[in-house]
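Please read through the structure below; I'll follow up with questions.
For this depiction, one protein chain was excluded, whereas all remaining protein chains were kept in their positions.
Labels run A, B and C following the written order; every chain starts at residue 1.
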């Protein structure tokens, strides 16, 4: 109220924000009512992308370095969960854009020229910072994803290719986990033994089912054998390295085992938040999968399979990115190799104390 | 592709949009990570408010005049439904802001000074355009809602006080409805008779329940009597005028009866979309009620009941506006006076044809 | 209050409902806390399936016959929209089930034996009643979808294969549409001419762009040519029949043209609700697509790619059904062949009156 008083409008730059909607259909003298919605929806997306980048960047920073302060893990989970909350909005928001019918879209689409959602450079940066590698991208119309960008935007996207990604930061943090060989407890060996024991038990149970027709027995025995091979490969260092070298895995063997350890002993106090962390990263991946999939469907609804010269349509292209652009697939796939809690190797008592709080440790030690 | 090519970033003014987040905590040399979220959330709100105003204004225009083109009603419903879709996002979005904890808010709150959500002039305009009357507003700290505004913003808000509101446009449209006395069918009289018949039947049913204790009988008879008085008042022109003059009703008697007619005969072809229209207006009102209520709760969570010098807290103020700021209360209240379909007065055949499509009318006439 | 008084608990059979959760893990003496969630979530799904079948069946009935009462179309839209509201819940509900971690699932999964979500016979009936044809189903482990069912359930599913489906009822209704050749207005011819005119204009515009490099010109001319071929095929009776005979289209030529007519002239009063009807059917299809896709992801999260003897995993199977099990694809694809409103053939005045309400028709005639 006095001179430099900050008011809501000035602080939030409301006048500026709401003056940035210029309808191209109006400039062509054929104002299309619906174009405002199109612009606003996309601008809102860009604001959310900025916020997601703000959160993601800050979490990467927390994990980027030799030492991660335990106090930060809770905060990192909170920020990653904030990203998932925003992603829910991104998905919900598609419903708003879908209130535009294909016919309405045609009212101004011709004026858009080459403008296309593929060009959101913030989203490209976001993908890079999560950990999507340039070589994993699917080219659209034989073009690099960088080709539609220029100037400062191109620079920023290229820069993000070289920054530490969330994937890399987490991978490094997992590799540093000290728990895999604490207290003479060899986790990988113990887990391998437990898995085999479980499969052996399933085999003998099958043997003793005398009423079961032979065909069914064979069928089920094959399933057990296939499972055994799967576990053996999953828990084998050399095989893992091979899969990494052919691009079928991305996380190193050690990091994968650390993630498995956190998954199966997640109830131990020191692992509860790390588990939430891994879970939330998978959730972020999944949410973008959902968003991409919904986005592809919406593009289809708007444009059908309209294409250019023998190219695949926008819809078909988008569909292909849905699963391909996941980043934390290795974390996601761990569930294939979980074994029931009742079969898990038991942690030695001294390791359990290591995984507990100082306070309760001293108390229980007194 | 050529020089002036429109690309996504230029079209949507992305660079401009994402450069409008200036953290006041940074300016004070104490950057608060969370402030970005606060700014982005509010800027997104303002973008949606602009879009809602765009839709609402266009619908008011359709209805503002002597003649409403029937072709427009479907489009009006669509645009109003678009508003409800956006409102769902506004409510969902609160969940994102709630990922900020009270403690985090305190990290930058002191720098905000007098800046407050009460000052969104777009939202004030929105309330006015819906039909909230200045005299119905609850003063905060004894101040007019205009006092916190100045310059062009103040001007725009004041201007909106004088523009035709959605309420007024719909009220006028309802008053013009020709159906209340078409074909010698006097709707109000017929409805009054049907309501009385229904209540008479309830009374006799009660009389014949010989097992019912006298106290229960008295109780239920009182309920029927109270209902009868309610119907009599609702369907009486003079009583309605009295309620209008004391501010208990806002819609005129004729408009109210037209809305009742549309509600009860909504299956007739010509009334199906008008019914959707009324329903959607009530839904918009309800959604803002939900939003205000959620917003009040969030303010409480952030600030508790912090107050200034004997004033009511922001929370208590916001709570009071929740129900008070409804606009289409009279439409909402119609449900009190609906009677079961089996008891409704039957429409005369010729009126039914009037309410049908030309095509089927001619076909059935041939 | 008196003897046979209906109270909430009796009416809703609450005691019965909440006594139907029998934890198989408890029966095995190893109670798994999480199993309750699993049972409740699936029972809730079954209740919603029953409700969806109730709505869907009633709408099919409205459309199954020679004559559809216009008064019913609004109600049909309402019921179909109710289905979409329930589908939103079905999707949201996955989030609740996802609060179960893979490790928790393993606590009781082994006791489930062959029990699997593939066996919901209500959902199979639902698919059939929507219009999924048995021959379109993807066999799982070389087995018919009927193989896992028996007794009364099998009978009901088989019966539903022979009942009129929503697809068939709508297809027949579209074919009966009288508007395609009313008043000497030949819609298909007019639309073909309009499409060609639009493409001609695009071609000449391209010719006159003297600055455009030849390669870009060729590229764009090819796109126009491809589009022209597409339109020609879409609007050609013989080509359509061919596509129907090879299974690439399901809706007849006449029904497709009727759907196109409704799409492009949806603002005409008599077409507003039919347009909502078609739109809602596509939405139902899309919502099940979303649900299947989310469901597949959740199965992956729970089970990873666990498989039986060389079979594809449940996840891979479910993924394949996502797009394949759409029913109203032909309606969904119409957007590929929409042309801007400014280029649409204009309706003759007398046809416009035919498409209007009786009331306004007589009024404007007076």
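Everything below uses one rule, namely that contacts are C-beta pairs under 8 Å (C-beta built on N, C-alpha and C of every residue); 3 or more make two chains touch, one makes a residue touch a chain.
Predicted, not measured: the structure shown is a model, and the values here were computed from it.
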{"item": "Contact with the hidden chain (one of A:6, A:193 or A:209)", "value": "A:209"}
{"item": "Candidate in contact with the missing chain, chosen from B:281, B:302, B:327 or B:347", "value": "B:302"}
{"item": "Residues of chain A (touch criterion as defined above) contacting the omitted chain", "value": "1-2, 70-71, 73-75, 178, 209, 211-212, 216, 266-270, 272-273, 275, 353-362"}
{"item": "Interface with the unshown chain - residue positions in chain C", "value": "1, 5-18, 20-22, 24, 33, 36-37, 39-40, 42-44, 46-48, 50-51, 54, 58, 78, 81-82, 85-86, 88-89, 92-93, 95-96, 99, 111-122, 148, 152-153"}
{"item": "Residues belonging to chain B that touch the chain removed from view", "value": "30, 101-103, 106-107, 109-110, 219-220, 222-223, 226-227, 263-264, 266, 279, 282, 286, 289-290, 293-294, 297, 300-310, 332-342"}
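The criterion applied here is as follows: only the chains that are shown with their structure count from here on.
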{"item": "Chain closest to the assembly centre - both centres taken as Cα means", "value": "C"}
{"item": "Geometric centre distance via CA averages, chain C-chain B, whole Å", "value": "32"}
{"item": "Distance between chain centroids, defined by C-alpha means - chain A, chain C (Å)", "value": "29"}
{"item": "Sequence positions of chain B contacting 2 or more other chains", "value": "1"}
